[in-house]
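Of the protein chains in this complex, all but one are displayed in their positions.
Let's turn to chain A:
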Amino acid sequence: RDFNERCAQCSEVNWGLTDGGRFYCRSCHNVTERTREVVNTDFITNSRVQTVSKGLRKQEKNDAGCEWYICEGFQLVLKKQAEAIEALGVCPQMKDEILCNFWRCYLQKSKQAYCKRPAGETVKALSVCESSTDVDSDPERPSLLHLLSLSESEGDLQTDCSFASSVSKVSDSTSVYSGSVDGSLYLMKNQKEKLRMTMPMTLSFCYMALLWLREPITLSELLRFVVEGHIPYLNVFQHFPEKMKLCGLDLRIFCVESWPVYEEVFNKMHELAAFLDLPRFPDITDSCFLHPDMLCMKYLMEANLPDELHNWTCRVVKKIGIGEVDFLTLTPGNKSTRKVKYDVLAAAVIVVVLKLLFLLDDHYEWLLSEFAEERNKNNTEGGPYFEFKKWYEVVKQSLDVEQKKLDEERAKYLWRCEKPLFYSVKNKSKVLKRRQMVVNLQNQFGKLSGSVRRAEKPNPSSFQLSWSEENTDGTCFHGHSLKGVLQEKCGLLTAMNPDYWLCTVKLCNEKLCGHLAHYREVEFPQSYHFVLGLFSFLLRIQPSYIHDEVCMIEHKLFNKKLYKKLKYNTVLRK
């Protein structure tokens, strides 16, 4: 009553008096040594503290917050993201015109705004319905509790037991636990129908806008910038204005605890483009950054490969027609054309070229390398011959270092932010206590860490690995010559390597199993795995995605030969 100290055991302030005049905690029955007299003297000096805390309590009650809809929240998120992307150097058109219009179009098509009957209006009617038991009998609409137990791959927000139990009592009240007006309705909507907005989808919107403007940012780069913190994603909601109270079901919508996956964002973007009935996107021509010729040049540089390889990538691109405008440009809703992953495609082209020139069967490439090494000893004029072995050693070393750094960073991600999240008001004090403890512990152990955690994130850069020609230690291979692996035949430069092995003889049906091929490391040569690994690191995607594209390219490249062959050989002669 008068005693305001926190209990040593359970930190509650809930005191009673024993017969002996001692204070005991009503929550955990901890008996203290403090007797009434002692406290009284303290009380007098602390009376000011009491009135102040009373004052705060009053304030809380008036702090009602405003009504807000989920789509408003997403609008804020998109705005923040667009601002960040603009800060990266993208033209302001993206934010002010393109993205804006896409979003409006979306709102209109999904009937959340800009139309005659916005979906929000039906919310109140639904809440009344929920109080009756008819809801459960409706097989189409999942019950609230069922929703809560759905395990999306996102995380365990729904496993908070106290939340589940508190919501089960909700059926009597008219307001479902969410800070927003339509939080519960949002989650109950049938996903397939109206393309419900999610956090990963915000990135789909961004990417779509970037693609429309043909900005020089690939999807893998965009996602990397998100993870590196240059584009808000995790915990964006902390920038919502004070009045927009976020709690309950809102958390399921806005608080994600996983990084979005390339495929997810990519596929959603295409769905979105079709949903919005967008016309054919602006043409991707050979002067665009996203054109394979351009991207190949970038990736060749980053992979520390000789510039001369670019001729070869262009040849492959031309031969299989993936540099054509119609192939590269997105036409939403056209189901016959394969959706183009520009970055993955370019990487795969390079892999195919390496296979063409070096075979990469864990044997031939090393032989060629030895051969080149020999010739390099006598080579006095011009640039050195490219030696696969040297390249491998240099790149592997750097890659290992960077990969190790990346793995450690991933283990050190901080997912939570200062803004506390509670499912319900009951939950609030517990959440705040926990947060305080976390902060205390972070301070305590942070001091013992030895190193100062970097205060700012490093500047966003397009290149993760860089190699300078000015280094005299010979670690830059850009200027190296491919003469060691080429020969002249009838005035044309062809590869000395006469063989090629196909990654897969038969492609899977992508629509059925989601992939063109299934990559298993043990079934392929180490060199091939290494090369896949290199681009997998640069693009931050699984090697199997690149492998899929490689298979696709190979099948286009050797199309005729494949149809001719009746037997299935794994090695074909060119």
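By our rule, a residue touches a chain if its C-beta (ideal position, glycine included) is under 8 Å from a C-beta of that chain, and two chains touch if they have at least 3 such contacts; residues count from 1.
Definition applied: contacts and distances are computed from a predicted model.
Of the candidates "Transmembrane and coiled-coil domain-containing protein 6 isoform X2", "TAF1A polymerase", "Phosphatidylinositol glycan anchor biosynthesis, class T" or "Cell division control protein", the chain left out of this view carries the UniProt protein name "TAF1A polymerase". Note on the undisplayed chain: of the listed residues A:242, A:408, A:473 or A:488, the one touching it is A:408. Among A:238, A:258, A:461 or A:559, the one in contact with the hidden chain is A:258.
The residue touching the chain not shown here, chosen from A:274, A:431 or A:465, is A:431. Screening A:325, A:367, A:425 or A:441 for touch with the missing chain picks out A:441. Even with one chain removed from view, chain A keeps its contact list with that chain: residues 8-11, 28-31, 153-156, 159-161, 257-259, 261-264, 407-408, 410-416, 431, 434-435, 437-438, 440-442, 444-451, 514, 542.
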